[in-house]
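Missing here: one protein chain of the complex. Every other protein chain is in place.
Going by the order they are written in, the chains are A and B; count residues from 1 in each one.
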Amino acid sequence: MSDAAEIRAQLAARQKNHALPRSLYCDEAVFQADLAHVFAREWLFAVPACQLVKAGDYATLQIGAYPVIVVRGADGMIRAFHNVCRHRGQRLCAKSTGSTPKLVCPYHQWTYDLDGKLLWAKDMQEDFDPRAHGLKKVHCVDIGGMVFICLADVPPPIADLAGALGRYLAPSGLKEARVAHVSTIIEKGNWKLVLENNRECYHCGGAHPSLCRTYSDNPRMTAMDGPDAASPDILAHWQRCEAAGLPSRFVNHPDMQWRLARIPLLNNADSYTMSTKPAVRGKRMGTIPFNDAGSLLFFHYPNTWNHFLADHAIVFRVLPVSATETEVTTTWLVPGDAVEGVDYDLKELTEVWLATNDEDRQVVEENQVGIRSPAYVPGPYSLVQEEGVIQFVDWYCNTLGARLGPDPALAAE
Amino acid sequence: MSDAAEIRAQLAARQKNHALPRSLYCDEAVFQADLAHVFAREWLFAVPACQLVKAGDYATLQIGAYPVIVVRGADGMIRAFHNVCRHRGQRLCAKSTGSTPKLVCPYHQWTYDLDGKLLWAKDMQEDFDPRAHGLKKVHCVDIGGMVFICLADVPPPIADLAGALGRYLAPSGLKEARVAHVSTIIEKGNWKLVLENNRECYHCGGAHPSLCRTYSDNPRMTAMDGPDAASPDILAHWQRCEAAGLPSRFVNHPDMQWRLARIPLLNNADSYTMSTKPAVRGKRMGTIPFNDAGSLLFFHYPNTWNHFLADHAIVFRVLPVSATETEVTTTWLVPGDAVEGVDYDLKELTEVWLATNDEDRQVVEENQVGIRSPAYVPGPYSLVQEEGVIQFVDWYCNTLGARLGPDPALAAE
Partner (left out) sequence: MSDAAEIRAQLAARQKNHALPRSLYCDEAVFQADLAHVFAREWLFAVPACQLVKAGDYATLQIGAYPVIVVRGADGMIRAFHNVCRHRGQRLCAKSTGSTPKLVCPYHQWTYDLDGKLLWAKDMQEDFDPRAHGLKKVHCVDIGGMVFICLADVPPPIADLAGALGRYLAPSGLKEARVAHVSTIIEKGNWKLVLENNRECYHCGGAHPSLCRTYSDNPRMTAMDGPDAASPDILAHWQRCEAAGLPSRFVNHPDMQWRLARIPLLNNADSYTMSTKPAVRGKRMGTIPFNDAGSLLFFHYPNTWNHFLADHAIVFRVLPVSATETEVTTTWLVPGDAVEGVDYDLKELTEVWLATNDEDRQVVEENQVGIRSPAYVPGPYSLVQEEGVIQFVDWYCNTLGARLGPDPALAAE
């Protein structure tokens, strides 16, 4: 059986509303399929646009074997390229972030403009065509201050997301925000276990003592059935926020690849702090009108979830490293004029989610160890608590299955 | 050629009384076959029963990809389970030893009784059947204070071993012993090299200066042909010990998968100490009647060898980690009422075998490096010195070969 046929068989054999079979979390062939058919074909969140302040500011990321660079051009546009020199393939920029007037290859100094054009290559022969040796482009779009990239030749449609996300993010002032902190960790677990972990709060009570001060683990907080279907407290929150000009109600992609909704925090909390008070004092993000606006939740499969609060925002990026290793990067954004030590204390700003991330890392890693056992049997998800996980695994299986192509045996019938 | 066919070919091609071909010590496919057909099918030594003193005491171990937990129940019975939650596969217990009233999954707190029954699972749907989601059992038996487990659905017969080992161990007081020290090391060599190393003392003179003070490297010590066939000094030792109620003479499995025999120490030594004197002073294990009872040797393939002395016992557990990595856990047991610092000095108790283990680790690791060479040619074992190694590799090749099934080409004839 080919790798694709084996994966198709695994997908076909899975039991509805149950965790996935072992191979889908562990096997190298599945990981390569995930890279090729999911991560190399979907729009991926790369960086907040405000991280690239001026022309020449760049950030790099590694998506499986693909090194990518995102850079702001002289014209202010943000573009993405394969971070690979067109001469002998050197990685152009090794640092995770930096600033440079031109992209100069560290090997033989071939020099590219910030828009990817090859400007200079020493001692090349007559018939060498610089125009044929510009950097290879990666699709790139800035939606409301979040930069998404896509490695595919032809990316999937993004207009619906762009419309909704742009409208919801507008009051949160992402574009004028400032990066207060970046944390990158490696979790020793498959990227799908990282996503599953994020899509439920069944584990929150046991795992997240600090987060649970302000974030409700009640599943009605996130399991909603439509723009007008939610519990009374959420409906009331939506009414109050929308009256104040904050798009809030539930909106989603038909397949649940992404979702937006603004939820109230627990105990009238203003922010994810130990004190429940805002971490940034006396300033709010964008045009948010009051402190207790709760959290605008946004996820987009396969690689991001986010919390946009009144006083700050926390954006998460997930990148697969190997079948059993995943990089999670968390970025804390504050109002552009907020000054560390004056308007906020960095420890107070970051401590709840640094702890939460580490707690999630631990459960993900132990999950991977258990699933690796040949004795592992996928168990049933709780329909009450794990609806979000079910949506994620369904989206994943449908997406991967469709791209692996129809079963040739069935097709032949 | 399939993996199984290739391994069969390697087994068939090996030369009698010679070291094994390179692939059997190095290849990933052979390692997976060893796990599936040897470690997942044979009885394996897990822990001394006395390590689990009271209800809820547990120990965990990792056999290839299988995490397993051994736990003493409220009824005093020791049981073993796959250490994997039936919900989404979390490893239940991550620590190597601990104590807990119930087995609570760290992810979503599904709670299991010490006998494996699922007691509680929050927010599961109506049609969820807790009785169908208890922990998966691993066969488990306590023989004279040594806990053996078996991952197979149908374990091989163990009555003969149980009879002989139970009888031999009885006077050694394993059940009432106390764990004085546990050492776990990783040797960068295939598990079979670890076993081969243990099955001969051809290397002892060169490798083990401390052990050789008290342990004879004379091959007639361990190469015996039956219950009444041994050198005169051993026969004399057997007579004296058996007269005093200590089962001592050679007894073995027909295929030499296990063997029991009590041997005298060298130079009238009482114990494996630098001084040759007992490490535990004024107390003896169980009902052993005198200090110079020598060592009751017990090995069982594929994963344990042991020394039961008058004043203490040393039990060894071998678990494969990868084709070229093996975990060796050594546990020192002392009489249950022996007090560290009063009745024995921990350094004195452990130093000879800590040194011996490290010396063996070094030779095993250099053996692996040399065998990895394509220029390696399996050489002849010494019939005088390495009879035990020959028995081990024959047992291994016969066992694996039988389970890989007959050669389909031959079967077709």
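Going forward, a residue touches a chain if its C-beta (ideal position, glycine included) is under 8 Å from a C-beta of that chain, and two chains touch if they have at least 3 such contacts.
Remember, predicted model here, so these are calculated numbers, not experimental data.
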item	value
Residue among B:74, B:152, B:243 or B:377 touching the omitted chain	B:377
Among A:14, A:91 or A:283, residue touching the chain not depicted	A:91
Residue, one of A:83, A:190 or A:248, that touches the chain absent here	A:83
Chain not shown, touching residues in chain B	19, 196, 202-203, 205-207, 219, 362-363, 366-367, 369-385
Residues of chain A in contact with the chain not shown	40, 65-67, 82-92, 94, 106-109, 121-125, 128, 133, 136, 151
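In the analysis below, only the chains that are shown with their structure count from here on.
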item	value
Equivalent-chain rotation between chain B and chain A, CA atoms, steps of 5 degrees	120
Whole-Å gap between the CA centroids of chain A and chain B	47
